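What follows is one structure encoded as structure tokens, with my remarks underneath.
Omission of a single protein chain aside, the complex is shown with its protein chains in their original locations.
The block that comes next holds chain A.
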Amino acid sequence: MGIVRRTALAVGVVLFAAAPAAAQERSATRSGFELPAHSGKRILVFRPSVSVGAQSTGGMFEPNGDWTEKAKRNIQLSLERLQGRLGNSVVVAPEAYGEDAQRVQEHMALFAAVSQAVIEYQFFKGNRLPTKKRDNKNQVFDWSLGAGVATLPGAQDADYGLFVYNRDAYGSTGRKILQVLALLGPGIAVKSGEHAGYAGLVDLRTGDLLWLNADGAMGGDVRDEEGSEKRVRQLLEDFPGGDIKQDS
């Protein structure tokens, strides 16, 4: 709604789009990093980026405030429960003000950029950089946010920082009907819904990225408690220091 011309928003219909490459999952742990189970580490959780909505018949994202608030609460609770089972305690990052808030914001953006780079260039086939293919072969996972993370509010009282990103679009009734009819009629596969997320663990002393898990197609309905438990379990899959999957 600016005053001058901007790039026109794409209004394309994602009807016949093939399944995206992100519909895979992948995680990596920094070599040499070990987190023994029940070592009582304190994990600082930064404000998770959670967005939940519906997918219109034509494929547009329709945010839903109620679902998002519920999902936020559910994910936080599940995080605490699952980390507790691993023997870690979860600390919610304190509300920051002034320059602190700016630094937190910068690091959140930095984490988003770094994890996007990992997902884009190291994790999945197709876009991998040649150097990162070699890294994958040699089990090298070497990314960092820089030592600045040590100065973030709350970092003094914790060992690791955890960043969480989660985005859900549930297929609307129209989209679901379209999906069924497209399959029954002309036999076209229409994707209904989008469930993508990633979570990363950062060393709060050095800023090194210790572990990252990305998943382009997760299960679990984050709008209810049980579903979000399943979702967080998938987000924390292969989390160092124990198998959450078998723990239940």
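For this structure, a couple of remarks:
The working rule: a contact is a pair of C-beta atoms (placed from the backbone, for glycine too) under 8 Å apart; a residue touches a chain by one contact, two chains touch by 3 or more; residues count from 1.
The criterion applied here is as follows: contacts and distances are computed from a predicted model.
UniProt records the chain missing from this view under the protein name "M48 family metalloprotease", selected from "Carboxyltransferase domain-containing protein", "2-oxoglutarate ferredoxin oxidoreductase subunit beta", "M48 family metalloprotease" or "Cytochrome bd quinol oxidase subunit 2 apoprotein".
For the options A:Leu178, A:Ala196, A:Leu209 or A:Val222, the residue in contact with the chain missing from this view is A:Leu178.
Between the chain not shown and the residues A:Thr68, A:Asn88 or A:Asn166, the one that touches is A:Thr68. Interface residues of chain A facing the missing partner chain: 1-6, 8-9, 11, 13, 15-16, 51, 53, 56-60, 62-66, 68-69, 96, 101-102, 104-106, 108-109, 174, 178, 181-182, 185-186, 188.
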